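First the structure, in the form of structure tokens, and then the observations on it.
Every protein chain except one is present and positioned as in the full complex.
Chain naming follows the written order as A, B, C, D and E, and within any one chain the residues start at number 1.
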Amino acid sequence: MSTFGLSTAQRVLVVAPHPDDETLGCGGTIARLAAEGVDVHVLAVTVRAAVMWGGTSDPATRRDEFTNACAALGVTSSALAWIDETGELDITTRPRAVVELIERHEQASLAAVEPDALLIPAAGGFHQDHQVVHRAAFAAARVHARGSKHTPALVLGFRGVEDHWSAHEEPWRVHVNTSAHWYAKERALRCYISQLRGDGHPRAIEHIRTTDAATGGALGWHYAESFVPYRLAY
Amino acid sequence: MSTFGLSTAQRVLVVAPHPDDETLGCGGTIARLAAEGVDVHVLAVTVRAAVMWGGTSDPATRRDEFTNACAALGVTSSALAWIDETGELDITTRPRAVVELIERHEQASLAAVEPDALLIPAAGGFHQDHQVVHRAAFAAARVHARGSKHTPALVLGFRGVEDHWSAHEEPWRVHVNTSAHWYAKERALRCYISQLRGDGHPRAIEHIRTTDAATGGALGWHYAESFVPYRLAY
Amino acid sequence: MSTFGLSTAQRVLVVAPHPDDETLGCGGTIARLAAEGVDVHVLAVTVRAAVMWGGTSDPATRRDEFTNACAALGVTSSALAWIDETGELDITTRPRAVVELIERHEQASLAAVEPDALLIPAAGGFHQDHQVVHRAAFAAARVHARGSKHTPALVLGFRGVEDHWSAHEEPWRVHVNTSAHWYAKERALRCYISQLRGDGHPRAIEHIRTTDAATGGALGWHYAESFVPYRLAY
Amino acid sequence: MSTFGLSTAQRVLVVAPHPDDETLGCGGTIARLAAEGVDVHVLAVTVRAAVMWGGTSDPATRRDEFTNACAALGVTSSALAWIDETGELDITTRPRAVVELIERHEQASLAAVEPDALLIPAAGGFHQDHQVVHRAAFAAARVHARGSKHTPALVLGFRGVEDHWSAHEEPWRVHVNTSAHWYAKERALRCYISQLRGDGHPRAIEHIRTTDAATGGALGWHYAESFVPYRLAY
Amino acid sequence: MSTFGLSTAQRVLVVAPHPDDETLGCGGTIARLAAEGVDVHVLAVTVRAAVMWGGTSDPATRRDEFTNACAALGVTSSALAWIDETGELDITTRPRAVVELIERHEQASLAAVEPDALLIPAAGGFHQDHQVVHRAAFAAARVHARGSKHTPALVLGFRGVEDHWSAHEEPWRVHVNTSAHWYAKERALRCYISQLRGDGHPRAIEHIRTTDAATGGALGWHYAESFVPYRLAY
Partner (left out) sequence: MSTFGLSTAQRVLVVAPHPDDETLGCGGTIARLAAEGVDVHVLAVTVRAAVMWGGTSDPATRRDEFTNACAALGVTSSALAWIDETGELDITTRPRAVVELIERHEQASLAAVEPDALLIPAAGGFHQDHQVVHRAAFAAARVHARGSKHTPALVLGFRGVEDHWSAHEEPWRVHVNTSAHWYAKERALRCYISQLRGDGHPRAIEHIRTTDAATGGALGWHYAESFVPYRLAY
């Protein structure tokens, strides 16, 4: 079957809290969708200038990494909405603005893309930015009357790469065979030089590869990514 | 989108504990699948001779009703496995045999049909026969190695019509627009003269229509049926 | 049995995030309570001036609609707490103030009404205002020592009309037969001209009617509303 | 408020897997209901002759204990259905017979009592007899059409005294103030000489007293018992 | 076995939203850990000047009470981070700052203590300060790469004393026998003169004693405290 049963020329919107979450969470699926002729658009909500443990976060660098990674995955368009040069923007205190962003961003939003499927961070991430983006995207995805705002038929949650140990149980019941697309995901991951980490870190490429291999092996595949179904409306 | 993303000539197996559960639980979806060119096969596990409240249960009558209802829905093949003339067969004490039936029945089983999608009773039904068939079908649907038993890509649970008040919370997150197929479902329901009930009963046609209308209305449709996703593997 | 087992002259407080949530969520139950001689008080938290999709939101209009709808349901008193003329008030960033409002509003609060039952938005609504009001009302409803703040014996959650497709599983195990009170609910709904929508929208009256009929049919009734029990203390 | 909102002359059926489960699980509530003029009927499913750890289980003794305990609680009628003299009766393999017992026992059943409320073992008990009685009672409690079998308006689950450490999370959200009825419960407990244990055992009276005091204290009461709501239909 | 399997000279960090939450939630466990030679450090996030129902909240008084209670429990070090003299500090709107506090407070934090076990408020507390501290501590406890931030092996949630009636089901599956340490807990509780309440209040010492006795009795002990396991990594 095609990915999520989508056909050529249908459209998908991926909402990533920060640049790299789209690749870490569902890079293989994005690459497979693109290879199947589905248009994939990625909205990254924010990036901030900050000193990080084991690296730096320079907004310009991260924007370039994001652009390159999206290209490696075959994404149709990508947008990074809010660049926080001062490190003062705390999106957890601006939930309403995040809803409006996802609904109306001029390039990569529900209004601009009118996607058939919406991929959002799953509910149980430990990171509070992921939680606020999850809730905002979930609200934006509600059912609207015909003729008013766009309602995506499929709404699915992707996993944060650092959340595998986490305590939040959700139904991870949708699985995508990404065996033919691991290399595209790996290429995209390698674009995020500032964000990846070495052996022993959840964001090491080798750990991500092993995780996708374990997910795939449970289904009889080489690699896979899993999703939480929030609404699948056919 | 097509139903569950399935294409023409793909195959679906529906496992009903008793004749009528397939129509009550997912008759509109079966009719839509058939109309879309998907082959649908129905396995009804058992029917027993018994005096029922508000009706009778004669196995020959129920077999005829089942055949007619399946025809009204456009089903490709249907089979009723175990006819219990004495009323002594208690499938709740024979779980292993039910697994084998679903795996190997010669006409309507995983081995015979090699379905892309398997529709089974959801977990939370109050009826103990539904519970044992749920567990057996779930076990039969496990992932097998390539080259051994058939593994269906999609496994979904349908609702028992008398379970809407029930206490078991499950993720009813898959919805099928059956607006164009309510009349086929109604025709199939009318085949089950011995099983339907009048106004004020959960098995009254009017109640089923209202339930499907309410499910549909929440999605902006006229009629819909909802399902629990157990495994959706693309 | 009487509604929730309440007797004449007992008191109920309904906390609605916005005017209309009380009618959409539990209008039939409010009407039945009023008809049984129970005092019902409604606190609507906020309304803001805003352009909405498919309508407008003028605070003065919405206050009038609220007053009229409450009258149609037979409510004893109603209050609209915060009118946001600028559209800048975001209650999701003021959780503590919402707790204090529900505890101490001078007309419709726990302190003013000393209710036996408290009806609040259920936890799983997609709307972030509903979530913040749910959490605030739940906090306000905690058990206090005898002689200090009032503790309501019954705390129940009502559903948002746009939440039926939603992903949050909660125990909807309390059901109220509103068959004799649908017409009062319909009259109250018709007061909300600015908020209701036409066919195909979750806030169309016909959809609400169908939903209540489906809920009722599962119990053998014509119409019903369901609730999540948070605390029932007898 | 009255217990569960019930009025004088309404009826309650308590289904206990074995004699003593009714007292251990909800003895204070039974005593309070009886004191409020509600008719309470108790059906104990089975007792078997067996050597037990720390005691013996003689069916005749246990029948007498059951009769005396029910009298101490003010029960209207009590029945012990199946006395297993050989210790060979395993009700976990006879689920259908247990459903029929609860539906049709001639003295204490849904048909005989037509109860307004049905109290059953909660779902998460470790004891397999409790599990099978829970499932059977839950099935028997389903909604029937008007004019056919009796449907109890309220269905609640009581706790097994040895299940407090147990891993099964359920919504224990209904609480009954049994402060004035602890002594009746204690008198009933003392009837079960063969079943009670000394200090350090979950079935020691002092432990039961402490548990009820802790449950009550959380609500500002001296003693209380908690229940899982399965269906509360008003 | 030793508490949580910890050995002499290992370290524990307890994060309390306000002074007294550490004693109310896990005072017996802290006392036992200290008695076993484990170093226990307590970080209380905030206290504010406010008029409370049934008492007052003077920051200086509460700091002294906190210091004395920690001493009574045998705590190695304790710190009170934010004293809010105006009552205007609302930590629910500053989630990121709370994460940073728990990660980097100079005296009692993950960086300062490098604890083997982290005890945090459980998820389901009604109090919004407890919720924000839970989420912040959970985020701070995430798994870090070797050589970067400290990752505690054990992360457990303690209960709020006013949450026992609460609607949030979590797996309370870790139990600590505090029979030999009740008196230390009681001494610590008595330090909180401004916060404790009399009979009939959830924060009455007698109610806390009864609750711990009921928890213990279910395990065959005199007193115990229960915890939610979030991560136990050996």
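Note that in this section contacts are C-beta pairs under 8 Å (C-beta built on N, C-alpha and C of every residue); 3 or more make two chains touch, one makes a residue touch a chain.
The shown structure was predicted, so the numbers you read here are calculated from the model rather than taken from an experiment.
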Which chains here touch the chain that is missing from view?
A, B, D, E
Hidden partner chain, touching residue among B:35, B:79, B:139 or B:205
B:139
The listed residue (B:74, B:95 or B:198) that touches the chain absent from the view is B:95
Please give every residue of chain A in contact with the chain that is not shown.
164-165, 167, 169-171, 173, 175, 200-202, 204, 206-207, 210-211, 213-215, 217-221
Residue ranges of chain B at the interface with the undisplayed chain:
93-96, 99, 135-136, 138-139, 141-149, 230-231, 233
Residues of chain D (touch criterion as defined above) contacting the omitted chain
53-54, 90, 92-93, 126-128, 131, 162, 165, 167, 197-198, 200-204
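As a working rule, only the chains that are shown with their structure count from here on.
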Which chains contact both chain B and chain C?
A, D
Give me the step distance from chain A to chain E, shortest route via touching chains only.
1
Any idea how many Å lie between the Cα centroids of chain A and chain B?
35
I'd like the Å distance between the centres of chain B and chain E, where a centre is the mean of that chain's Cα atoms.
51
Within chain D, the set of residues that touch 2 or more other chains is 143-146, 171, 173, 175, 218-220, 230-231, 233
Which of line, ring, star, complete or other matches the graph of chains that touch?
other
Throw together a list of every chain pair that touches.
A-B, A-C, A-E, B-C, B-D, C-D, C-E, D-E
